[in-house]
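Sharing a structure here in structure tokens format.
Yeah, one chain of the complex is gone here, protein chain that is, but the others are all in their spots.
We call the chains A, B, C, D and E, going by the order they appear; numbering starts again at 1 in every chain.
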Amino acid sequence: MPAGELRHTESSSEVEGEAWVWAQIKAEARRDAEAEPALASYLYSTILSHSSLKRSLSFHLGNKLCSSTLLSTLLYDLFLNTFSSDPSLLAAAVADLRAARERDPACVSFSHCLLNYKGFLACQAHRVAHKLWIQSRRPLALALHSRIADVFAVDIHPAAAVGTGGLFGHASALIGASATILGNVKIGDGAKIGAGSVVLIDVPPRTTAVGNPARLVGGKERPSQLEDVPGESMDHTSFMSEWSDYII
Amino acid sequence: MPAGELRHTESSSEVEGEAWVWAQIKAEARRDAEAEPALASYLYSTILSHSSLKRSLSFHLGNKLCSSTLLSTLLYDLFLNTFSSDPSLLAAAVADLRAARERDPACVSFSHCLLNYKGFLACQAHRVAHKLWIQSRRPLALALHSRIADVFAVDIHPAAAVGTGGLFGHASALIGASATILGNVKIGDGAKIGAGSVVLIDVPPRTTAVGNPARLVGGKERPSQLEDVPGESMDHTSFMSEWSDYII
Amino acid sequence: MPAGELRHTESSSEVEGEAWVWAQIKAEARRDAEAEPALASYLYSTILSHSSLKRSLSFHLGNKLCSSTLLSTLLYDLFLNTFSSDPSLLAAAVADLRAARERDPACVSFSHCLLNYKGFLACQAHRVAHKLWIQSRRPLALALHSRIADVFAVDIHPAAAVGTGGLFGHASALIGASATILGNVKIGDGAKIGAGSVVLIDVPPRTTAVGNPARLVGGKERPSQLEDVPGESMDHTSFMSEWSDYII
Amino acid sequence: MPAGELRHTESSSEVEGEAWVWAQIKAEARRDAEAEPALASYLYSTILSHSSLKRSLSFHLGNKLCSSTLLSTLLYDLFLNTFSSDPSLLAAAVADLRAARERDPACVSFSHCLLNYKGFLACQAHRVAHKLWIQSRRPLALALHSRIADVFAVDIHPAAAVGTGGLFGHASALIGASATILGNVKIGDGAKIGAGSVVLIDVPPRTTAVGNPARLVGGKERPSQLEDVPGESMDHTSFMSEWSDYII
Amino acid sequence: MPAGELRHTESSSEVEGEAWVWAQIKAEARRDAEAEPALASYLYSTILSHSSLKRSLSFHLGNKLCSSTLLSTLLYDLFLNTFSSDPSLLAAAVADLRAARERDPACVSFSHCLLNYKGFLACQAHRVAHKLWIQSRRPLALALHSRIADVFAVDIHPAAAVGTGGLFGHASALIGASATILGNVKIGDGAKIGAGSVVLIDVPPRTTAVGNPARLVGGKERPSQLEDVPGESMDHTSFMSEWSDYII
Partner (left out) sequence: MPAGELRHTESSSEVEGEAWVWAQIKAEARRDAEAEPALASYLYSTILSHSSLKRSLSFHLGNKLCSSTLLSTLLYDLFLNTFSSDPSLLAAAVADLRAARERDPACVSFSHCLLNYKGFLACQAHRVAHKLWIQSRRPLALALHSRIADVFAVDIHPAAAVGTGGLFGHASALIGASATILGNVKIGDGAKIGAGSVVLIDVPPRTTAVGNPARLVGGKERPSQLEDVPGESMDHTSFMSEWSDYII
């Protein structure tokens, strides 16, 4: 996707919203389905057959997290009802998609993040679990948490509050692969958590937590060059090098 | 569950045993099914439809670990037969449940641990794999080990001997998420292994192994305040802080 | 399997090739199916019903990586067609099997590695994803990568090139459990990556990367005794100790 | 269930409607779940976890009719959306449930008909297929028809219009087991079609079609005693005898 | 299988019993698995991995009759417990297997009948449903009945009593394909019910019911040559001709 497609004026909030992202996702999926017949069935069932982002996301999460004792239809219903009753959850998902797309050079498309980023999917499902937790529906929150940990190997305690607009996925990510976030810590907006990290403390906004147990790098109090790097203008290799540079 | 429900006299060993824990688990599941209809089907199929803990655990492990080439009915049979032929395996599961419930503040109920703690489930399945291993049924032990690693992302070599009464789960745990325990090491009773740790050496009783590769903290020779903290009287936040304190 | 069965003259390349390894695998599976009826169905469906190694591997990967939205038959077709069109992929798998069998003392049989080593299976599926990536079939490469990460908890970016003949599995491995390999790094032949490691830099041949982020140990420039240890003559315990020695 | 529970005044249409039937179904399911733990999981997932009859029916049909290429979540969505957009479909289902419960002595409860009567389930799914057909969404109508025929062995062409309030199930039934209804015939209200019948002609209201090809018995023009028999006061045996009497 | 293998002295009841039939089944399955690798996995999972006929039959019925809302493990447990608590059910299955093998020329082996005869499998599952029915566990009996009708397209009301030693399968059969047996009728020992028949009346021993609704042919009061035909000495073609002769 040419960078131009992502450009839009900050003032036009409507264009930046869910409708715009959903239109991008469908266009990407249609293009990929056309180019790759072997993937078309998957793209139609997960994206192109749905009338809205919240249905597509609920469907995908329901099918990812289901088991022989927790049926996909039950989970689909739970996600769809929760997303419908609290629009802030979908707004957070859209913010996450946009942040990943704009700042993570490995995120080649919105649909790639929606379908394949374990950190993104784990985070959206976690927010539903967190909402159930604060509604005192704890057994359901814990059952959902258990499935998130099983399927995505990302372990975020339902009591943990996770902000929006973070980076997800494997390369850098709000939440890297095999990350563990414990207890009632708070993960700030735009924070990042390295793969395999175990987070036991709050992570301030735009700060990175890495290691086991995690220590903080970057952020306002621990300045690093990472925040200054515009995702779009950065090639993948140099990003990797820079990241490993400032971590070690 | 009020703390009082967990109180029992040390002298009445019968009350403390499997029957008492199983009665607690059924009562918890009945309460949760009543409060949360969306979870009731799951709770009936995994707990309330079963006549004993060993059937419930065998059913749950069989459904968790099955695949298209290793059927749930075959695994259910394997677990049920092994638990029936060696009562020490179920006694170990009961000890694990009681230890987690009493000492892990994140463990809100026995049924939560039974259904959702990857470390707990991985450990029970591992003990069956270990038994097969020492019976020289190694191909079956290795196939079971492979499924445990796939599903729970916890990798304990079948040759490793794991003691009883440990802490499980995400917060602190005999066995944290994404832990790896290699070769013929010995994990002592009440030991803990941090999330993401790779254990290559014996972990003495009541000692914690953390990091990759794991180093030991706490225990008789490395005293820490963790052992002194009574689980029931400790709130989650402070526990987290204390834990991260003594690790770093 | 007695060591003698693995002995063969270096000059007879035909004997060492795919046909010989496949014959070994079938013989092992037949022996294990005979000894363990509970495992026979699994061994017949994954190995003994197939006419070639590439069919067995395609079947096993298809069934491991399938989901409700990516059917096993579709993935089986994808693997079988890719292995058929590029023989170097199967040659690499054979080299990996032989390296694991000869140098990893925990690898008790070829069939054990083929069926149960997450690192081995993740690596074979990754090579197919990498091939799709360099053919610019990126959406399919990323979807496959996502399934590899979900199922094996091993995260290798499709852009990463992975050499052949490495060590796999849990004990030591080209690719340990919960390993993450990012971006367009290069993993050299015979390299090893520790469990839970996050690799951001190239790993030269016969070098080991461990930790998060990974640092290099061993190799030509960082000599260690590991390379000198003949796998067959080493018992499991001492290997573990040696490994933990040189890491810490 | 005592007959008294079914008594209600004809004038109180509200009581007779969907809400009343749904309340009965939930009460029956709760009673059966209490009495039969082995069935409780099934009853909670199909009935007790749902907030309305249309959700329960959509869930049950979705799970009955799904296949590896037509996912349960997709079908659940299709049924729920269609039932929501056309309330007459659910009203027809309620009329069918009440007719079966009042007139078929083999129908021991509403929930039994809802969960287990192939004729009832096939007819509700058929009405959705028929609606798609008259909306010119024929490929979807035919795909749904194909699944209905596969799963329920009841073959009703999507062009056929089926009235409401018929008898379903095995003993006497609007639609008996293995029935085939072809082309654009019309099945009148309260008509019955015998097991194994092949219907090629219109079946007037309150008329029975039996045989292959089906001939008509009973009805206004072919009076028989069947219509006069009050279902509630009739025991199963005598009904069977009477039925076989008037057929032969 | 040579006819000689089926020969046994009437006096040695032990040899004729379950143990002997089970030994035959295992021998047949081993022979077929050897000859047909593509079928070996199926034969091992359904027969050769089991320690007894009742486990094999419970496993096969559980996997045949399961659905996404009625799990195979639950059904396996139900069948195994019921067969264990009432040995007459397994004795009836053995009698059915022996009758089919001795008198039905299309029944080429015991294992063929056990695995593939819909009539045989429907009848064994029906006897369990019938037992639940007379124990007043009617909701479970009806749910099981519903699955039997869905999967085998054979509809036997749980109230119907079915004798032992009948002929099953497609060619002639106690219970032919798409048969319907209603209400509390009684099917006598050695009776036969033609494919597609709808049985509303008692079928005396060694009598055949055919047609829709079924009429009786053969039996003590309606003598026909069918009973006189020894199954083993009859070739398939002539049997077919004879059967169609006396029906038409």
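By definition in this document, contacts are C-beta pairs under 8 Å (C-beta built on N, C-alpha and C of every residue); 3 or more make two chains touch, one makes a residue touch a chain.
These figures come from a predicted structure and were not determined experimentally.
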| item | value |
| --- | --- |
| Partner chains on view for the chain not depicted | A, B, C, D, E |
| Touch criterion as defined above, residue of E:Ala19, E:Ala38 or E:Ile134 at the omitted chain | E:Ala38 |
| Of E:Leu74, E:Leu89, E:Val151 or E:Leu216, the one touching the omitted chain in the full complex | E:Val151 |
| For subunit D, residues in touch with the removed chain | 67-71, 74, 77-78, 137-140, 142-143, 145-146, 149-150, 153, 155, 157, 159, 178, 180, 182-185, 196-198, 200-201, 212-213, 215 |
| Where the unshown chain meets subunit B, residue by residue | 68-69, 71 |
| Absent chain, residues of subunit C that touch it | 41, 45, 49, 55, 59, 62-63, 69, 71-74, 76-77 |
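What we mean here is this: only the chains that are shown with their structure count from here on.
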| item | value |
| --- | --- |
| Steps needed, at minimum, to go from subunit A to subunit E via contacts | 1 |
| Separation of subunit C from subunit D, taking each centre as the mean of its C-alpha atoms, in whole Å | 54 |
| Inter-chain centre distance, subunit A versus subunit D - centres from mean C-alpha coordinates, in Å | 44 |
| Separation of subunit B from subunit C, taking each centre as the mean of its C-alpha atoms, in whole Å | 30 |
| Shared-contact residues (touching 2 or more other chains) in subunit B | 38, 41-42, 45, 49, 63, 69, 71-72, 74, 77, 153, 178, 196-197, 212 |
| Overall pattern in which the protein chains touch one another (line/ring/star/complete/other) | complete |
